[in-house]
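Here the complex is missing one protein chain, while the rest keep their positions.
Note that the chains are named A, B and C in the order they appear, and that numbering of residues resets to 1 at the start of each chain.
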Amino acid sequence: MDFEYDAKTEDYRKRLLAFMDEYVYPAESSFHTDGWEPPAILASLKEAAKEAGLWNLFLPGEHGAGLTNLQYAPLAEITGRSPAVAPAALNCAAPDTGNMEVLAEFGTPEQQERWLKPLLAGEIRSAFAMTEPQVASSDATNIGTRIERDGDDYVINGRKFYITGAMNPNCKIFIVMGKTDPAAARHVQQSQILVPRDTPGLTVKRGMTVMGYTDGDHGGHAELIFENVRVPAANLIGVEGGGFAISQARLGPGRIHHCMRLIGMAERALELMCTRALARTTFGKTLAEQGVIQDWIAESRVRVEQARLLVLKAAWLMDTVGNKGAHTEIQAIKIVVPSAVEWILDKAIQTHGAAGLSQDTPLAGLWASARMLRLADGPDEVHKRSLAHRELKRYRSGS
Amino acid sequence: MDFEYDAKTEDYRKRLLAFMDEYVYPAESSFHTDGWEPPAILASLKEAAKEAGLWNLFLPGEHGAGLTNLQYAPLAEITGRSPAVAPAALNCAAPDTGNMEVLAEFGTPEQQERWLKPLLAGEIRSAFAMTEPQVASSDATNIGTRIERDGDDYVINGRKFYITGAMNPNCKIFIVMGKTDPAAARHVQQSQILVPRDTPGLTVKRGMTVMGYTDGDHGGHAELIFENVRVPAANLIGVEGGGFAISQARLGPGRIHHCMRLIGMAERALELMCTRALARTTFGKTLAEQGVIQDWIAESRVRVEQARLLVLKAAWLMDTVGNKGAHTEIQAIKIVVPSAVEWILDKAIQTHGAAGLSQDTPLAGLWASARMLRLADGPDEVHKRSLAHRELKRYRSGS
Amino acid sequence: MDFEYDAKTEDYRKRLLAFMDEYVYPAESSFHTDGWEPPAILASLKEAAKEAGLWNLFLPGEHGAGLTNLQYAPLAEITGRSPAVAPAALNCAAPDTGNMEVLAEFGTPEQQERWLKPLLAGEIRSAFAMTEPQVASSDATNIGTRIERDGDDYVINGRKFYITGAMNPNCKIFIVMGKTDPAAARHVQQSQILVPRDTPGLTVKRGMTVMGYTDGDHGGHAELIFENVRVPAANLIGVEGGGFAISQARLGPGRIHHCMRLIGMAERALELMCTRALARTTFGKTLAEQGVIQDWIAESRVRVEQARLLVLKAAWLMDTVGNKGAHTEIQAIKIVVPSAVEWILDKAIQTHGAAGLSQDTPLAGLWASARMLRLADGPDEVHKRSLAHRELKRYRSGS
Partner (left out) sequence: MDFEYDAKTEDYRKRLLAFMDEYVYPAESSFHTDGWEPPAILASLKEAAKEAGLWNLFLPGEHGAGLTNLQYAPLAEITGRSPAVAPAALNCAAPDTGNMEVLAEFGTPEQQERWLKPLLAGEIRSAFAMTEPQVASSDATNIGTRIERDGDDYVINGRKFYITGAMNPNCKIFIVMGKTDPAAARHVQQSQILVPRDTPGLTVKRGMTVMGYTDGDHGGHAELIFENVRVPAANLIGVEGGGFAISQARLGPGRIHHCMRLIGMAERALELMCTRALARTTFGKTLAEQGVIQDWIAESRVRVEQARLLVLKAAWLMDTVGNKGAHTEIQAIKIVVPSAVEWILDKAIQTHGAAGLSQDTPLAGLWASARMLRLADGPDEVHKRSLAHRELKRYRSGS
């Protein structure tokens, strides 16, 4: 047992921290858009990241930086300190990361040539169309969208919402989850298929807000209508009925990325909370001298340390025993990290007074992201239920 | 001891509930603005409220409906079920309510003629400029804005922010809190003065957001710059040095209004939570059959009942023993109601999945309001500190 | 709506507070037993209570003081400030109170003569034998104890535990709940029957502890074995199959008594917390000057005020609309009061350091009582579930 990062990780951390100071933080104040395209400054940040060798760090194997989950996790944390800017600058932003992983692992050479290549180059963006308004999407068997074979094509009908990134006109390709065979066994009904943005029948209807935020700078969250959307059969990813398995494969790394970025957000919030507490005086004392604020700071530090260790252990398990062996930990981090970080952000906001809810600090926006992650890929409650089932099983079989 | 509303209250409740059904709820879906003026539909709602005898209900005495705090409180609760629409429709929205109270009680006949009259008629809106970005405004002695006598005028310099309603061009008059004598005793340094919107030197700089919301439909929250803003001495409200006392007088009723509206918001949220829970099925059961959701519903009901009783008792104390005798309860409701309601809203959101954070339900917006009220007129922590001092005093003097 | 106690209540409160000062608090330090009988001093306290006209205050109607629930509730609160001494001294201690209510309402003249009379006189004690170790007793249909008719007798077989008061040799009569007809409809299978302590076949097996406490001074909590225990048919209370209904009738008042005593316990704890905080210095400040302690004190005050109002409203509803109309509130107080008071006791303990857990303050013992009440007559979770069902029903029928 050893709690030290390895040398490769430390080297990347050092370079990434320098990049944050030189490029990312200075870009934050101008990183805003009123529409759906990223701010102009992003292009230059991406060039800088490529030059600094900090590009596609998330991707294992030949196509990317080749880091393990345990090596990438601490880097994802650092990008989380500026989650609107850094992940996009490094081509490490969701949902493109998951989409690239899927294309790298399951895509045909043609699919990789046409879509993976420009995604890896940062020339286009992509979306993952899974969540539906009408059903509880945490239960994949609920999915209502149909993908039906018709000659050499598939025809897609359905409605999706909260599809992150899809409002961005440069989001050129959607991976769509739907049912190819509703009569099949529970976990082989679903397939995933590539749908280019300009396919007839596909309507990008509107942007959904998250606590008042459009999240326009990373392409918003779109409602999509699929009406007899026809794509060639070659657009299917993997095999018919393989959609559920593919989505499981992307889940583990995605969860780790999200959680580590949340931890970076928490560290940023704690930094802002301490700085504010030292600077602000009320009733003759700085906030930093108030016992209640000290309590918040201590609790925040304790929660961050615990959460980080759990995510790192989950990453280590992913690397050593795989998705299945890491199941409990992958669920555990989904359960604990968003809510712990939400709590810390709440206290950082409270320390800032009304300004904490305004556009003058990043805190309110970060809070909205953390809150969203208590719902994204299933509300916490679903994951708790499932984790409890597994825990109970140990005693059931034992009895 | 008797827990029944009196006949007058019950009569108003009945009529107001009918008004909500006939006018308010149907207007909700179209009650949205992209700028800073209220939606067009508001004018007709105001006419309807006047005709229904549901106008200026908040105001005791000859100028208003003449209700006690205990009689108005349950009506404020009902308006809170649709807080963006109902209070404005009934001319019972903050901060105009407090401003009208102040003008009715402390205004000169000239001030009442010029400002109170059009406010009571719902022709103009007003703002209360107290909070400042540079200081902890929960401690009134911190206020930095200066109001200096110069011949027959006062000259105002300072910076204010989060001034609710002030982005609305029809917000014609600001009551400004500042220091006329920084060398005086702690609670007589401040004065309040009337500043018309178009006074030279006054800049309405920008709207502040609350989470991602501009709150444009009720005039936003403005940052204001006062640079040598000159108004006649006759614009002073009450006497020089009386500003703190005037702000204390408005505090009690304002707190009760806010808290009762929050309770209305909580009832709305609980209704939405139950409706959704009954309609949504996941893993073969409705959400209403899930134990965790049942737990949230029960907890919500228990918290709402407790909170309402405490606010009603505070209102009763205001009516029977006055502001001072109700001090503990007025602070207690500020401490408990926003956070209790925030909790309920969080669970209602969680029950709705991602849609709960979107523009498709009122929940996310209500959450942002409740969160803001944990900070408005001082963070909860300041009120807890003060309440504890009073509690401890009983034992200090006793020992 | 009116939040003032009536004149009769105020008169009783005044006299009871004086009694607490003169008799109860001074008796606390010597109120301890190593066995199962009450301390010797109790006899004289009972005489004093009778003389002071503070006897059987809990009992409405001719047999008792004739107070309403709303009138008795604030008196129960006062006795809760010293729950080991005051209720016993005033003949207002559970479970005798419920047993006397049942005998007064449902007992035959013979039953009343033989058992109610000495109970009212404080000559004997009684127990209520409902809870069983093998089943979840919160669901009355689970009860396993059998009461079978055999000629002119009933024969009882079963096992009960946590039967409060039953270790006291002066606990002369047990009201036993069991099934007379397991095949009947769900709520008419049960009956209640009187079993004198010395009936052959009844074994008082052992005392159960609550945390580490035997609660010997109020007769402990016994495990009972019934093996062919034979009593005359005339010992049945009410009619065969009426046991569930009788137990429902005692529930409402019992819940109010328990909850009001808990509130008295919370007030006592808050008093001890404040006194200690003012007296204790650490790191150069009194605890009373520490922000975190102030936070606890304020939170405690806010929770107590809310809880008390809710219990009083439940009492008022019991008096005005009866058990059924007060259903939600009766459940709500069971859900919120024990856990709120437990929280306050925890903070009072923490303020006292290790001494707070010792025999040197009443806090640890009070904590154990509050904790027990989160389980007594059904765990909180069962009541939440039931309350949620009722809440959901409003929307189910509405839709």
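A few points about this structure:
By definition in this document, a contact is a pair of C-beta atoms (placed from the backbone, for glycine too) under 8 Å apart; a residue touches a chain by one contact, two chains touch by 3 or more.
Note that this is a predicted model, so its numbers are computed, not measured.
When you scan C:Y162, C:F244 or C:W316 for touch with the missing chain, the hit is C:Y162.
Residues touching the missing chain, restricted to subunit B, are 290-295 (touch as defined at the top). Contact between subunit A and the absent chain runs through residues 1-6, 70, 270-271, 274-275, 277-278, 288, 291, 293-295, 297-299, 301-302, 305-307, 309-310, 312-313, 316-317, 328-329, 332, 335-336, 381, 383-385, 387-389, 391-392, 394-396, 399. Subunit C residues in contact with the hidden partner, per the touch definition given at the top, are 131, 133, 136-139, 142, 161-162, 208-214, 280-283, 290, 292, 349-350, 353-360, 364-365, 367-368, 371-372, 374-376, 379-382, 384.
Please note the rule applied: only the chains that are shown with their structure count from here on.
Farthest chain from subunit C (centres taken as the mean of C-alpha atoms): A. The rotation relating subunit B to subunit C, fitted on Cα atoms, comes to 180°, given as a multiple of 5. Rounded to whole angstrom, the centroid-to-centroid distance between subunit A and subunit B, based on C-alpha atoms, equals 37 Å.
For the pair subunit B and subunit C, the distance between C-alpha centroids works out to 42 Å. For the pair subunit A and subunit C, the distance between C-alpha centroids works out to 53 Å.
In subunit C, the positions touching at least two other chains are 291, 293-295.
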